[in-house]
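Only one protein chain is missing from this complex, and each of the others stays in its spot.
Order of writing sets the chain letters: A and B. Residues in each chain are counted from 1.
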Amino acid sequence: MSQMAGLPTPWRWSATISANLVVAFLVLPILAVIPTSFNQASFISLPPTAWSWRWYVSFFADPEWRASLWVSLQVAALATVAAIALGLPAALGLQRAAPGLRPVLTGLFLAPMIVPVIVSAVSIYRTALDVGLNGTRIGMALSHAALALPFVIINIGVSLRNVDQRWLQAASGLGATPWTVFRTVTLPNILPGLVGGGVFAFVTSFDEVVIAVFMAGYGAKTLPVKIWESIRLEFTPVVAVAATFMILLAAVAFVLARAIEAGRKKAKNTKEDKMDLGVAA
Amino acid sequence: MRRERLDTLLLLLPATLFLLVWFIAPLSRFLSLAFTDQAGPLSTFTTLLSSDVYLHVLVNTLILSALVTVITLILAWPVAYVLTRLKGIYFSLTLYGVLFPLWISVLVRTFSWMLLLERAGPVNRLLLDLGVIRQPLALLFNQTGEIIGMVHVLLPYAILPLYSAMKRIDSRLLLASDGLGAGLFDTFRRVYLPLCLPGLFGGGTFVLLLSLGFFITPALLGGADSMTLSMLISSFVTDRLAWSLAAAGSLLLLAIVLALLALTMRLLPMEKGMFAK
Partner (left out) sequence: MTARMTGTDNSGLSLRFAGVSKSYGRAVALHPTDLEIEAGEFLTLLGPSGSGKTTLLNLIAGYLAPDAGRLLIGDRDVTNLPARQRNIGMVFQNYALFPHMTVAENVAYGLMVRRRPKTEINSRVAAALALVELGGYGDRAIQQLSGGQQQRVALARALVIEPDVLLMDEPLGALDRQLRRNVQLELRRLHEERRRTTLYVTHDQEEALILSDRVAVMRAGRIEQLGPVADLYNNPINSFVASFIGESNLLPARLIARHEASVQVEVAALRQTLTLPLPAVSSASQSADVPLLLLVRPEHLLLDESGPLTVRVEEVVYLGELTALRLRLESGADLWLRRLTDRKITRGMDLRVNWQAAHLRLLPQT
C-alpha cells in the first residue's frame, strides 16, 4: 500500500499483513453463519453438504420462530421510540444544565453503559418480577430503552455541539418562542444525530441477549432468546437462519448509519477523525 | 431568566425519572439483597470468598480478562497503526471492517465461532489438511475457545481508542526524533510508544472492563471448569434462586469495575498532561 509512509519496508509489510489478518479475523467468521443456514441436512456443517432453502421455509413455518421475530421487531420499535422520547429532551437539558450539575447527570445517564449488563439484567428482572412486568413486551422494551438511552443521548449530544448558540439567540431575537426556535433551528440541525441514535437504539434492542434472556419469560421471547435456547437444546441449521436474519438487519442498519454520517459530513465538511469510540458507529 | 432554569429541569426530568425508577432503583434494591441473607448481613461475602469453588471462579474471571485484554491489544495495534496511514477507499473499507462487527449481536458472533471451532469444523479441517496437526484440536468448550471468541468480540473496542490516540500523534514529532539522529527503534521506544500509551491505556481499560462482565461468550464457548463471575451470578439466579448470593457477586463485580474506572480516570488526565500537545 503506497499510502503508508514513515516506516521502512519490512516493518511496513509486516504491519500491513498483520492488519489484514486481524481484519479478516474480525469479519470472516461472522460470515460463516450464512452458508450454514443453507445446509440441506439437519445437522450443522460448514461448508454445507448440499445447498437448500429448506431451513428458511422451516423458520417461517414455525410459529415460535415467527413469533420471536415479531416480538423482537415490536420490542425494538418500542424501545427506540422510548429512548428518543426520553433522550432528546435529556440531551437538550444536559447542554443547558449548570456546570456543577452536569457531571452528576452525565453519570446517571451513562450508568447503564457502565454497569455490567449481567448485573443490570438481574436487577431489572428482580424488580420486573415484583411488579409483574417480566415476560411482557413492555417490560422488555423499557429495559432496552434504559440500555439504549446513553447512546441516544451521546449521539444527539454530538449533533447538538454543532448547533451554534448564536443561531438560537438570533432566532429568539427575531421573535421566535423557545418551541419555535427548537422546531425551526435546532431540530433540522440535529436530525442526523437523532436518526443515527434511533437506528443504533433499534439495533441495540434487537441484538440484545442478556437482559432479554431474563426478561423474556413466556410472553416476550425475542429472536436472540430463541436462538440462545435453541443453541443449548436443539441445534439445527434453522438457528443459522435466525442468525443470518440478525446479520442482515445489522448490515442494513450499518449502511443506513454510514449514509447518515456521510450526509452529516457533507453538510459540515469535517475531517475523517471524528470518532466517538464505537458509539457513533 | 428563571423560566430558562425551569425549562431545563423539565427537559431533564423524564429521562432522570425513568432511569431512577427503572434502573437505579432496581439496581439498589437488588444489590441490597447481598446484605439481607438469613445467615447475617455479611454472610454472603464470607460464603463467596471462603469457598474454593467461588474463589476459583473469581480468579478465573480475572485471569481470563487480563489474558484477553493483552491479546486484544497486541492484535489491535497493527490495525490501529495501519488505519492512521490509510486514505480513501482503503481507509473506509478497513474502518468498516472494524465497525461493522459492533453492530452484530454478541450471540451471533459467538455462535459463528461455535460453528468454526468444533471438532469437525472448518478450522480443524483446514489445519488437518495443511498437515499442521494430526488430530482435531479441542478448540471449543474450553479456555482456548473462550479466549478466541472474546478477543474477536472485543477487538473493535481496542482498535478504535487506540486509533484515536495514534491519530493525534503529531508525525512531526517522529520526524524531529529522526532528524535528531535517533534510530528507528529508539524513535519507536522513546517517542512513539510513550505517545501511544494513553490510547493503549484507554483501550485496554475499556476491554478489561467489558471482558469482566462477559456472559454470553464464556457461557457458549467455555468449558465446565471455566466459569466466569457473570455466569456464576446468572446461575445463582436461574438455577438456585439464591438472590442474595447473586447480589453479593454482583457487588463484587461492580466494585472491581468501578475501582478500575476510578483508577483510569485518575491516571489518564495525568497521562494527558505528560504527553499534552
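The rule is short, and it goes like this: contacts are C-beta pairs under 8 Å (C-beta built on N, C-alpha and C of every residue); 3 or more make two chains touch, one makes a residue touch a chain.
For clarity, every value in this text was computed on a predicted model and none was experimentally measured.
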| item | value |
| --- | --- |
| Residue, one of A:E64, A:D164 or A:E234, that touches the chain absent here | A:D164 |
| Touching the absent chain when the full complex is considered, from A:P10, A:P63 or A:G175 | A:G175 |
| Contacting the left-out chain in the complete assembly, out of A:S18, A:Q74, A:N189 or A:T236 | A:N189 |
| Contact set of chain A toward the excluded chain (per top definition) | 164, 166-167, 169-177, 180, 184-185, 188-189, 267 |
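Keep in mind that, in the parts below, only the chains that are shown with their structure count from here on.
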| item | value |
| --- | --- |
| CA centroid of chain A to CA centroid of chain B, Å | 18 |
| Partner chain A, residues of chain B touching it in the complex | 4, 7-12, 14-16, 18-20, 22-27, 29-31, 33, 75-76, 78-79, 81-83, 85-88, 90-91, 94, 96-109, 111-116, 120-122, 152, 155-157, 160-161, 163-164, 167-168, 171, 174, 184, 206, 212-213, 215-216, 220, 230, 233-234, 237-238, 243, 246, 250, 253-254, 257-258, 261 |
| Chain B-facing residues of chain A, complex | 1, 3-8, 11, 14-16, 18-19, 22-23, 25-27, 29-33, 36, 44-47, 85-87, 89-90, 92-94, 96-97, 105, 108-109, 111-112, 114-120, 122-127, 142-143, 145-146, 149, 153, 178, 203, 206-210, 214, 224, 227-228, 231, 239-240, 243, 246-247, 250-251, 253-254, 257-258, 272-273, 275, 277-278, 281 |
